[in-house]
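A single protein chain has been omitted from the complex, and every remaining protein chain is retained in its original position.
Should a chain be cited, it is by its letter among A and B, assigned in written order, with residues numbered from 1 in that chain.
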Amino acid sequence: MSGGFTRIPGKDCGFMSVCEISAGVAGGKYSASEITEMYIEKIKSMDDGIGAFLTVCEESAVAQAKALDEKIRSGKKPGRLAGVPVAVKDNICTDGIRTTCASRMLENFIPPYNATVVEKLLSEDAVIVGKTNMDEFAMGSSTENSAFRITKNPRDTTRVPGGSSGGSAAAVAAGMVPAALGSDTGGSIRQPAAFCGIVGLKPTYGLVSRYGLIAFGSSLDQIGPMTKTVEDCARMLEAIQGRDDRDSTSYMGEYQQDYAGRLGRDIRGMRIAVLKEFFTDGLDSEIASSVNESVRRLEGLGAAVDEISIPAAGDGLAAYYIISSAEASSNLARYDGIRYGYRPKEFADVDELMEKSRSEGFGAEVKRRIMLGTYALSSGYYDAYYKRAQKYRKLLRSQMAGVFEKYDLILGPASPVLPFKIGERMGDPLQMYLADVYTIIVNLAGLPAISVPCGISRDGLPIGLQLIGPHFGEAVILQAAYALEQELKLEL
Amino acid sequence: MNYETIIGLEIHAELKTKSKIFCGCSTQFASEPNANTCPVCLGLPGTLPVLNEEAVRLAVKAGTALNCKVNHMNKFDRKNYFYPDLPKAYQISQYDMPVCTDGAVEFECGGRQVKVRINRVHLEEDAGKLIHLEDEPYSLVDYNRAGIPLIEIVTEPDMRSPVEAVTFMRMLKSILEYCEISDCRMEQGSLRCDANISVRPAGQKEFGTKVELKNINSFRELQKALEKEEKRQIELYRFGESHKIIQETRRWDSGKGRTVSMRSKEEAHDYRYFPEPDLLPVIIDEAAVSAIKDSLPELPMEKYRRFTQEYGLSGDDADILTGDRHLSEYFESTVSEGAAPKTAANWVLGDVLRMLNESGISSSEIPVDPVRLRRLISMVEEGKISNTAGREVFREMFVNGGSPEEIVEKKGLTQISSEDAILELVRKVIAENPKSVEDYRGGKTKAMGYLVGQVMKESKGRANPSVVNELLTKELNRA
Partner (left out) sequence: MKISKDDVVYIAKLAKLRFSDEEIEKLTGEFESILGYFQSIDRMDLETVDPDEFADGRETVFRTDENVFGGDREKLFRNAASMRGTFIQVPRILE
């Protein structure tokens, strides 16, 4: 162990897995209440040093656990996530629990309804213990854009946990919860998972309902699980996926039901493409060698690996920022201070009420992206920016689809850089945007991808490997990630 | 110098659905502000729209009735602008791929055969309602209307006078009502109309600068507003100041009877339309379109033709009857029960309409069964009761119900045609009115009317007037 990372000694849940807890609670080995109290205690004692949470809902969590214990005592069959403490990113609506998007704009916003994923967690008897920190409105790659607090990387507390789901990643990495939900618009699950040394899955667009996820880039956003292990990730995905009548973009077809059950399968003969465009000058050499080592190990397990090129893949960043900012500029227009949200103390008229609410309620990065997006959609520029970006997106989709005709998976690093120091990159937005270069093409193409730990740097910092699958190819991704995880047996 | 007026219309009609276009909230009028709202139509963070199938069906129905092409693939876009009545600060609308395009409606107006081309019919959501307080510096917002489905119908600039525009609107309204697409209550805002108007010297090819007129709440106001604006623009031309006509939006002030420039709306709008990412393209297959086509009722124009040809009604009568689907159906039921068409038309356009106006009851809820109206008509035609009594019976049926036979019986309205009985009354009146009798015999024929009236009065209106006339003349001329 290295860096500022510490295990809690004494009476401790250590790193219990989702599977361990749910089986234990369902089987009467532990009570949901004792598990919940243990984790709440852990959050209380640890989180001052990490800053992963914006809200800890002790009262409702304890009540929920108690009700579950009652349910089990009365002989009813508990859900698949019985008693599993889960942290939820603070852009996912929770009925009666403050949901802020880490923004002054929604500092006091209490949703009157639950997101579909939250309903699903509750119906599977998971216990929601808190809401996690993030970059404001999910815009950022370090969680430094939170209006409320800095989150530290539990592996090295001088470094960022990545972002935007940095709070969820840090909470899982520190063992404050066995699982968390994040959201991923351009890499916001995978990059922090890589930075914190955990597993993070961005599902196929449409696999998990977006109802109740506070929108950033509607055509890119997707909720996904963040866990310590691949198996836990599979279990969480089984619980949160599914068709939702409240989300028109929700997938209509058949859903794979048993991801976890397929994990142990042999990967012999699996065809894996290593994407040349991922290995550019900007890639950290330690990450490159760690990823290459993983390739060799996968080959050793019988996978057939080729190097391939997707010409469009290197140019995704521009299209990504145009589309996500354009959609954001429209999605964030509703925050005008009238129905909810931040309101200035003084205003002369409605226009001033709206302008001041927005100017004082949003942080700098959010405003920058709203401005960019507004520009890209404004009269005279739509064709040059938005329409061209959509064309690029279509080109990329077809090139990616072409690869999946021959290969089961595409492989590459999850991030070009190791976790950087807090404050190091705040000055230059473009530098910050470049951190997303490997993850954004997945969102543009609507594909599923996982980040799984594949190594540790000389300084003890985790390195993440990204596996990208075809649409609804989550089962294959999880199978390969599991094989690698079991092969590497990293001491994280 | 003569001038030609060019008018195009943009019409918004609320669709007759149970629920809103993107959520399950009721579209019914609610007395309490914000009673019909939910997280979706309030635009709360995280919510998503799901399209109401019935709204699409009604829009296709409208397009089909207006002879449009139905676009088998159409899509929704976001129109971005800030206003307190717009919860998401964008309106979900259809920009470049609307549900229907390229239609036309034809009619005759003042001797001209008019063809108004329909540019497009598109679906969108309505905004909320603002109420401006008189004495306090506040406005109040009610989102009950936010999310109610609308179609916007855009015509080409094919109308050449305010009267043509009003005629088109009447026609459109009756089409939408016939097809049960919209309630079309202009005064309640479920049918709204903006007009674009320009004038040009006769013979000039290019259009003049157009002005958009807003806030028009009735057909009468539409005509007045267009006439005022037409006059304003022609006068500017006459004084050589046509450059003073600028492209702008003017608000019709019905109280003052004039249009006023809306300065606030003058700044160029940049709506930043882009495809709505929360909704996927709408696909309407051919089978669905034909099913909707087959469900269309007979449209007013066709019915008008039939009423004039089949029933021999005058153009004016057929126009009024077919302008209102329920009225025309009531008329036809009465005819199919056996009433003569012209007589039935006279009753429907006369006493039925009068009673509807008086009572405020809608034509869809006429309380008198057509069979009973037919029986009443027969009683009058057969001379069982007088015309006057017939109208009294109708009023009674309309207000209190009952069959015509019962009412005639109860009120004792049977017509007296017996010559013996009437002769008795005639003799009584002659005896009691020597002055009038003298006048009549002295050549003042006017006195006759008075004497007839007296006989009728004596009979409590039941005497057959032609018998009264005949006998009275005979008796007066006898001596």
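Keep this in mind: a residue touches a chain if its C-beta (ideal position, glycine included) is under 8 Å from a C-beta of that chain, and two chains touch if they have at least 3 such contacts.
Remember, it's a predicted structure, so these values are computed and weren't measured experimentally.
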Contact list for the unshown chain, restricted to visible chains: A, B
Contact with the hidden chain (one of A:L283, A:I370 or A:A449): A:I370
Of A:S123, A:Q257, A:S289 or A:S359, the one touching the omitted chain in the full complex: A:S359
Given A:Y113, A:F137, A:Y211 or A:Y259, the one touching the chain that is not displayed: A:Y113
Touching residue (missing chain; options A:Y340, A:F404, A:F420 or A:Y482): A:Y340
Per the touch definition above, residue among B:K18, B:R220 or B:K474 touching the missing chain: B:K18
Chain not shown, touching residues in subunit A: 108-110, 112-113, 245, 248, 250, 252, 312, 315, 317-319, 321-322, 329, 333, 336-341, 343, 347-351, 353-356, 358-359, 362, 367-368, 370-372, 374-375, 378, 385, 387-395, 397, 429-430, 433, 446
Subunit B, residues in touch with the chain not shown (by the definition above): 17-19, 23-26, 32-39, 41-42, 44, 50-56, 73, 75, 82, 84, 130-133, 136-143, 251, 262, 264, 270, 272, 275, 279-283
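Note that in this section only the chains that are shown with their structure count from here on.
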Contacting residues of subunit A [partner subunit B, same complex]: 92-93, 99, 101, 106, 109, 111-113, 115, 210-215, 217-219, 245-249, 326-327, 329-330, 333-334, 336, 338-340, 350, 354, 374, 377-379, 382, 386
Residues of subunit B defined as touching subunit A within the complex: 39, 42-51, 78, 80, 82, 84, 87-90, 139, 141, 270, 272-274, 277-280
